[in-house]
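A single protein chain has been omitted from the complex, and every remaining protein chain is retained in its original position.
Think of it as A and B in the order they're written, each chain with its own count starting at 1.
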Amino acid sequence: MSSYLLSIPVICALLSSVISLGAKQSARVARIGSFLLLGIGGIVAAYTGFYVLIEHQILTQDIMLGLPWMHWHLRLDMLSALFFIIIGVVSCAASVFGIGYTREFESTAYGFMPLGFFTGLFVAGMLGVLIADDALIFMIGWEIMSLASYFLVTFQHTQAANRSAGFLYLLMAHLGGLAILLAFGILAGMGSGEFNFDFSFNDMRDHSNITPLWANIAVGLSLFGFGMKAGLVPAHAWLPEAHPVAPSHISALMSGVMLKVAIYGFMRVTFDLVSTLSLHWSWGVVLISIGGASALLGILYALMQNDLKRLLAYSSIENVGIIFISLGLCLLFHSQNRPALASLAMIAALYHILNHSIFKSLLFLSAGAVLHNTHERNLEQMGGLIRRVPYTAFFFLIGSLSIAALPPFNGFVSEWLTFQAALQTTGLQSGVLRTLIPFSAALLALTSALSATCFVKLYGTAFLGQPRSKNVRHAHEIDNGMRVAQGFLALLCLLLGIFPTTVISVLEAIPHKLIGVELANVSAEGWLWLTPISPGVASYSAPLVLLSIVTVWGLGYLLLHDPKKSRISPAWDCGFGGGTPRTQYTAAAFAMPIRRIFKPVWKVKEKIEEQKEITLHSKRIDYKLEISDRSWTALYLPIAAAVNYCARTLGYIQTGNIRTYLSYSFFTLLFLLWLIT
Amino acid sequence: MNIANLSHYEQAIFVLSALVLYTSFSMLAQSRLFNLINIFAWQGTLLGITAALVAFISNQPHLYISALLTLVLKAWLIPWMLRKQVMRLKLQREIETLATPTLTSLAGVGLVIFSYYIALPIKSLSNSITRNTISESLAIVLLAMLLIITRRQAVSQVVGFMAIENGLFFAALVSTYGMPMIVELGIAFDVLVAAVLFGVFFFEMRSSIDSLDVDQMNRLHEVDKR
Partner (left out) sequence: MELSLFANWFLAGLQTLLLIALAPLLLGWIRACKAMLHNHSPASLWQPYRDLRKFFRKEVVVADGASWLFRATPYIVLGTMILSAGVVPLVATDLPTAAIADVIVLTSFFALARFFSALAAMDTGTAFGGMGASREMMLSALAEPAMLMAVFTLSMTANTTNLSSTIEYLLQHGLVLRPSFIFAALGLMMVAIAETGRIPIDNPSTHLELTMVHEAMILEYSGRHLGLIEWAHQIKLMVYGVLIANLFIPWGIATTLTPEALGIGVLAIIGKLMILGVVLAIYETTLAKLRLFRAPDYLSFAFLLSLLGMLSHVILEVG
């Protein structure tokens, strides 16, 4: 029975998109029905993933569809099972959230139908990528995913910004798709001597006669293709444009899950289809440098954003960078023949993939709740939401703590594992690597400290202080479904942070499958103690950390709390007092010291205009701050200009004369006929 | 090789060599001329002590002489001359604006790693216990060159030049326990003469282009840029 589990979630997702076609007849039924089906699909997907990961049983299925010599090969192994779980959990939460969140779209001009239809397709496409066991299904799933998400990005199509973001996204997705297709072509064509038209992954795994050169080219192409989709620097510019403009539960799916599907593709090619041993060791260094650059630039750009969802999108770039640092460490240790450390680094990467998908979805859903309430995305207009929407504020706080890598939440565990892997360089032969790897760890430390700064800025300006605009002042609490979805993800953040040994013992199956070694000592001292290398080297006990903090809090509260001895009065503010919402520290002001220190990173346009009275007092001061991404001017615009130039140059063969066009075909035909003789 | 297996004297050489490297870095980040010269003097002092220590461990009495020579010349005489010239040129309050001190220091760190990578094959040729420091001496030379490139002030460039010589002396010291005495004496004399010559050169430069900023010499370019 179990092999049917593979296709049930896909079918559920497709059905959900079909149901939403009926939105014209009854919007309410279509909305609830389609999200219900999506949620059921999510639960089944998560169950299937757990089944595979825990029972170590690989599910396969051959469907007699497609071309007679090319059946559809479906397969769910340990690696894809983890991502299956991620999609399941996040799409479940997104559908619970979506029921309430999309209600307001019913009455708008956009309607629910396209939203529901493409959401289902989008999830089905991602699931298709994961269960694919041949390049054909993989590419079909990949393209469905890309196209459906394009329509979701441009869902609110009346705004020009959304359309141009969507176009950019489509362009980048297809460039990436092309590179991935070429990578599969190389693996299929060069792998098994003769070129047979069976693109199954099984054939590719049989890499007995692929030369290291071709293997390296394939990995390079897949790094380009998947890295573009994952938002690695410098090909990241589409991501902060596209992710924020989709409806928030879709942003959660895109940032939380779609980026992970791209990472899955990269891991599938690099660790499974190509033998890792035929790869040059410098790929590790390449991944670490690209990952490090993405992490640092991602968070620095995030710090400068004042749009809530754009900030979250940039922070996704940072987290993908962290994941790639771990993957780079994994490749490096593997090439230096240290499989135990390689599997530690891989577990760190997988753990961070899992964590990021949970807390980033949580943050996007909470941002959606804020947006739903206030119709405001600009941080400078928010403030004081903790008193207006206490639940959302609480869940957002947990998400922020997790993403800032603070104990005892989940983000910390994966980062700690990465640090542990990076510190085990003593055994490496090359002294240069021994210095570079700790340096990358220091970079990681800088990134995580900056992300704490970034989320203090976000939380402090949006949720704390006093409301800065009318919409925000009149915000009200959201409905239960949206709260439950956020609460579920927040609980997962805490659980994943407190029980790392349990999570790792499940995740271990993946490096065991791909590298062949599992960590011997993770829970050498029992489930309470996480000891990735050995108990003497490093240990961390998240349950005890939580227990101690709660105990001290409780004791302090019991001993010291005395309601009689407290009084409420206006803020003292060093004697100045009487502050208005306008005198609060703004988000831009908060980030100013960082802006000054890392000045060359951004393209900053700062303009201060002052009008003075006769007495030389300022009458009015205008302050304008524009911060743009350097990758636009350095990379995108020159490429766009070059493409335009080529197009114009080639333009002159477009005569517009039909006989000329026919003669083109004629001469091409002649040439081809000559070629085959 | 494990440092814990060495004697404390040998460990002290390592500590001293690390401190010499540190002085190179602090020269790189120093914007005041007087402090730069002071650090240069400290580097000379550390070099002298290192030479004396190497002489003690390896039982090579002639190294005591070079230690003494280094102390007198590089820790005292040349810094003294440079200081006097700075006073006479009234440059003591001058602060050189360093564009990006942090980036320059990070580039310096890159140079250290690079010289470590370069020196690996040389290291395997040497038997001395101090062979680990060869890459450091190379790094000192490269850092001094970086100092020369990043400075405009002619005096700082001269300090950089002298620091190159320090690096070479250090290399000779740790790889082969010093050069033959006669060569060392010759070099010491050369450096001294160079210091005097540079002094004359400063005055000439000042009187002809009214500044010690070497970028001003761009004006001597033959082609008229207009």
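In this text, a contact is a pair of C-beta atoms (placed from the backbone, for glycine too) under 8 Å apart; a residue touches a chain by one contact, two chains touch by 3 or more.
In this text the structure is predicted, and so the values were computed from the model without any measurement.
Listed residues A:Asn216, A:Thr435, A:Ser469 or A:Ser631: the one in touch with the omitted chain is A:Thr435. Of the options A:Trp572, A:Tyr652 or A:Phe671, the residue whose C-beta touches the omitted chain is A:Trp572.
Taking the complete complex into account, residues 383-384, 386-387, 397, 401, 404-407, 412, 416, 419-420, 423, 425-426, 431, 434-435, 438-439, 441-443, 445-446, 448-450, 452-453, 455-457, 459-461, 464-466, 525, 529, 535-541, 544-545, 548-553, 556-557, 560, 562, 565-574, 576, 579, 581, 583-586, 589-594, 596-597 of chain A touch the chain not shown.
Counting the whole complex, the residues of chain B in touch with the unshown chain are 1-4, 8, 11-12, 14-15, 17-19, 21-22, 25, 29, 101-102, 105, 109, 112-113, 116, 123, 131-133, 135-136.
Here, only the chains that are shown with their structure count from here on.
Note: centroid distance chain A to chain B, computed from Cα atoms, is 50 Å. Across the complex, chain B meets chain A through its residues 113, 116-117, 120. Those residues of chain A that touch chain B in the shared complex are 431-432, 435-436.
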